[in-house]
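Missing here is one protein chain; the remaining ones are kept as they sit in the complex.
Chain IDs A and B follow the sequence of writing; residue 1 opens each chain.
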Amino acid sequence: MTDIFNNLSLGFSVALTMMNLFYALVGALLGTLIGVLPGIGPLATIAMLLPFTFNLPAVSALIMLAGIYYGAQYGGSTTSILVNLPGEAASVITCLDGYAMARQGRAGPALAVSALGSFFAGCSATVLIALFAPPLSELALQFSAVEYFSLMALGLVAAVVLAHGSLLKAIAMVFLGLFLGLVGADVNSGLLRFTFGIYELSDGIGVVVIAMGLFGFSEIINNLERRETRVVLHAKVQKWMPSRDDFRASWKAVLRGTTLGSFLGILPGGGAMISSFASYTLEKRLAVDPSRFGKGAIEGVAGPESANNAGAQTSFIPLLTLGIPPNAVMALMLGAMMIQGIAPGPQVMVERPELFWGVIASMWVGNLMLVVLNLPLIGIWIHLLSVPYRLLYPAILMFCCIGVYSLNHMALDVALTAVFGLLGYVFIRLDCEPAPLLLGFILGPLMEENLRRALLLSRGDPTVFFARPISLGMILLSGLLLLLIIIPAARRKREEVYRKE
Amino acid sequence: MPIKIRSPKDLYAGLLFLFFGVLAMGMARNYPMGSAVRMGPGYFPSILGGCLTVLGMAITARSLWLVGGKIKPPVMRPLLLVLGAVFAFSFLIEAQGLLMALLALIAVSSLASWEFQFREVIFLYLLLAALSVGVFFYFLGLPFKVWPI
Partner (left out) sequence: MKWICLLARLVLVAVPLLSYVCSAFAQSYPNKPIRCIVPYPPGGVVDFHARIIGQKLSESWGQQVVIDNRGGAGATLGTALAAKAAPDGYTFLVVSPSHAINATLYKKLTFNTEKDFAPVTQLTSAPLILVVHSSVPAKSTKELIALAKSKPGQLNYASSGSGTSTHLAAVLFTTMAGVDIVHIPYKGGGPATADLLAGHVQMNFAGITLLSHIKSGKLRALGVTTAKRSMAIPDLPTIAESGLPGYEVDAWYGAYFPAETPREIVSKLNKEIVKILHMADVKAHFASQGAEIVGNTPEEFAVFTKAEIDKWAKVVKDSGARVD
């Protein structure tokens, strides 16, 4: 115990210097701005800032980069709630109930709960990292392709739970998403699939492209049809503090989300992405009245946001302890560390303890700064909403288009976003929900990749999925969840049919 | 004998899924299949396509006896203008640069609003152009082509 205490005091002594505090603040601020601008992800910012970090001492550079990273998570939920525009894949879930709350004039509580939940999650995840980083990473390594596949399968079943309309259509949307996810080069063979000869599609369709088109653009078109003058019609939004009821409803969701996200973020295969989806499903399953979800249930914001942020923090673990970046942003940070002459891996904790613990301590500092920054900003965002819609939506379109273009410098991406906007519009008309599609899109290629890899590693032995305990557990859980969904649905359908006759 | 379509929403949704399912299966046939335990690139998509086709057929069939909602007729103006604006942006951004692409985007999409006011749009364009060049080009250093030349 005293060991931890010593380490933490070392860490804080590093994190709390004026210089590092400054860099943490810069990082958090930049990150929030980047997160709010739809489409521009942390990747572009970090790439741009990298040269500056060459000249900074290693710890300060990492602190700033880390601040940008989770600052972006905070910022991304802002646009999801306010204008149904997910800043990145993980914020999509927040669109579901967050935007609904905004339309009811409750954007303030939604944003506040999101910020506070994220703060709690960030702090708890940091504690987890401080205490358990090495053993957690060992645990994470137990996950092989077999377990990843079963996890994805579980995630897909959970995707169906996301829907609140027709079950059959939700399942079809998941499959459609799976199909769209397969566009591009196949990992195992290199073959280009479903690209129609368009070379630019060989890396697949970007998740931001789909998310923005399906959620953001279609919503704008819809709003224009409904002739809205203001996005929020009855904007009694002076209050941004959540009510006591809100707190009571959300605190358990925050706890559950934090736990879920903390665990999923450790997985080097990028579990952080699905942590928000998983949390939403969990909350919906556990809720007394699941039909509230999708219409402004605050748990649907509190849980996923906490899960998201917890996952973002714990995804530092594979980076710091194993030197494995779980996503592109972390890869950049890895590169930054190497430029500074630090070879990341298990040795970092031992050889450069002030680096390791300094970064961890600054995560607390960063989270605190973010919540202090974001809460007052809520008032500003709300005022932004009262700009007449006819002026607001072209601005939103502009940020989206530039954002999407800046991802890969491909005009095709922007055009594709428009195509998905059209598709999203059609889906809204046909009562098909886009969220299951997006989840299928994200999980599909991962599922296939891991399935094939698992079979390759086991030399074609399919029983391996049931032989390994973690995998078996998840498959059983999927089966159970499936039954839990189908049985009540079947019963409902039977009742409807009886009522007709 | 005329078939009564009880749920137009389901009908078109079903047909849409059917279309994608058949497309998936059709294209996947050109990729090597492999076997169930050594899957080739065509295996998974074929199965997906198959499931999607089945689901599409089920939903289409269901539309014939289960009562669902009528589809609200699409309002063409906002749809075409917003999408058109974005397409225009994507065409113009590389050839003509940010300022021109933005002009097309703002101008065309603003037309979609019934509250369109010419002077406002000009002002909005100038503001957004300045903002975007400032933030994206100067501050973030993203290498765009800004001017049409």
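Criterion: contacts are C-beta pairs under 8 Å (C-beta built on N, C-alpha and C of every residue); 3 or more make two chains touch, one makes a residue touch a chain.
As the structure is a prediction and not an experimental result, all values here were calculated from the model.
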item	value
Residue of A:Gly165, A:Gly345, A:Pro462 or A:Gly479 in touch with the missing chain, whole complex considered	A:Gly345
Among A:Ala100, A:Leu334, A:Leu416 or A:Ile442, the residue in touch with the chain that has been omitted	A:Leu334
Omitted-chain contact residue, chosen from A:Val127, A:Leu191 or A:Ala287	A:Leu191
Hidden partner chain, residues of chain A it touches	43-44, 46-47, 50-51, 54, 141-145, 185, 187-192, 199-200, 202-203, 268-269, 318, 322-326, 328, 331-332, 334-335, 338-341, 343-348, 408-410, 449, 453, 456-457, 459
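Here, only the chains that are shown with their structure count from here on.
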item	value
Chain B contact footprint on chain A (complex, rising order)	37, 40, 44-45, 48, 166, 168-169, 171-172, 175-176, 178-179, 182, 186, 188-189, 191, 193-194, 217, 220-221, 224-225, 227, 229, 388-391, 393-395, 397-398, 401-402, 405-406, 409, 411-415, 417-418, 421-422, 425-426, 429-432, 444, 448, 451-452, 455-456, 460-462, 496, 500
Of chain B, residues touching chain A in the complex	9-10, 12-13, 16-17, 20-21, 24, 27-28, 31-32, 35-41, 44-45, 48-49, 51-52, 55-56, 58-59, 62, 66-69, 71-72, 74-75, 78-79, 82-83, 85-87, 89-91, 93-94, 98, 101-102, 105-106, 109-110, 112-117, 120-121, 124, 128, 132, 135-136, 140-144
